[in-house]
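A single protein chain has been omitted from the complex, and every remaining protein chain is retained in its original position.
Up next, chain A:
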Amino acid sequence: MKTFEYTAVTDVRSAVGAFPEGAAFLAGGTNLVDLMKLGVATPDVLVDINKLPLHEIEELPGGGLRIGAGVRNSDLAAHPRVRSDFPVLSEALLNGASGQLRNMATTGGNLLQRTRCRYFTDMTKPCNKHEPGSGCPAREGDHRNLAILGASEHCVATHPSDMAVALAALDAVVLITGPDGDREVPVTELHRLPGDAPQLDSVLRHGELITAVEVPALAFARVSAYRKARDRASYAFAVGSVAAALDVEDGVVRDVRLAFGAVAAKPWRAYRAEEALRNGRATRESFLAAADAELTEAEPLRDNAYKVTLIRNLVASTLERLVTA
């Protein structure tokens, strides 16, 4: 592990005010510390933010929630309001990682975890995220669990978070504090598609810190679900997932929120599918057709075309489940 300095901060202003070049924030450390051991992350300074007062879940007027960036995944999943009003979020969290990891991992850190692309986690191989221009061996090599949407010739990585997929479906907003002040970014716009700068995972600028995530009120999110398909029953990243909330009346879709996981470098909000579903019949056929509308843009590689079928089927079965919920 590269030698680093360690400093702990207790207020947000000093955390972002004195954030040196080559520094990284340390929250739960469940991803960062692994990457430091592997030599993928080599910060000069770790700024420990675990003592910042960001551990609360506040109820907002009108029914939304403000989730502190330091709230642990376990605590968020177990929160009574999350479980009753946003079950998709609770389910997504509980489908991620293991009990021990969820006890450490934070809301902000979960959003910023890095891809599990097997070339990215190995410094003996080329990767445009390590070193722009070094190449992407995944396109010809192992990409069974990499992107089918929004990828570029430079990078086909996927974002591994389950939680972020639920937050994307719920129109959540990320609250950010930085050296230049505060700003808000929708979760759907936090992560970048790779384009020709795959080394940049997100739109965060140097020294910016996620302080909270706001989930706006959405009455019909009480009827929501997260369905994750994976290669074993637990403790595995998704090979495809769907977050959905559905409002049905008399067999007709009044409104819907839909997002896909493990298909792109960001949680993939399925706006086209949502559009196709609104005011249509709540049947398996129309659910499949809506999924197809979203997946027309899919560009699978040699070994991941199954994801198109998988996501299509997951959309149908998840929405069917919500119709009868």
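Here is the rule we use: a residue touches a chain if its C-beta (ideal position, glycine included) is under 8 Å from a C-beta of that chain, and two chains touch if they have at least 3 such contacts; residues count from 1.
Operating definition for what follows: contacts and distances are computed from a predicted model.
UniProt records the chain missing from this view under the protein name "Xanthine dehydrogenase", selected from "Multiple sugar transport system permease protein", "ABC transporter ATP-binding protein", "3-isopropylmalate dehydratase large subunit" or "Xanthine dehydrogenase". Touch with the chain omitted from the figure is made, among A:190, A:239, A:258 or A:273, by A:239. Within the whole complex, the absent chain has one touching residue among A:49, A:210 or A:229, and that is A:229. Among the residues A:140, A:182 or A:285, only A:140 touches the chain that is left out of the figure.
Of the listed residues A:66, A:83 or A:125, the one in contact with the hidden chain in the full complex is A:125. Hidden from this view is one chain, which touches chain A at 1-3, 37, 39, 116, 118-119, 121-125, 137, 140-142, 144, 229-237, 239-240, 303-306, 309-310, 313-314, 316-317.
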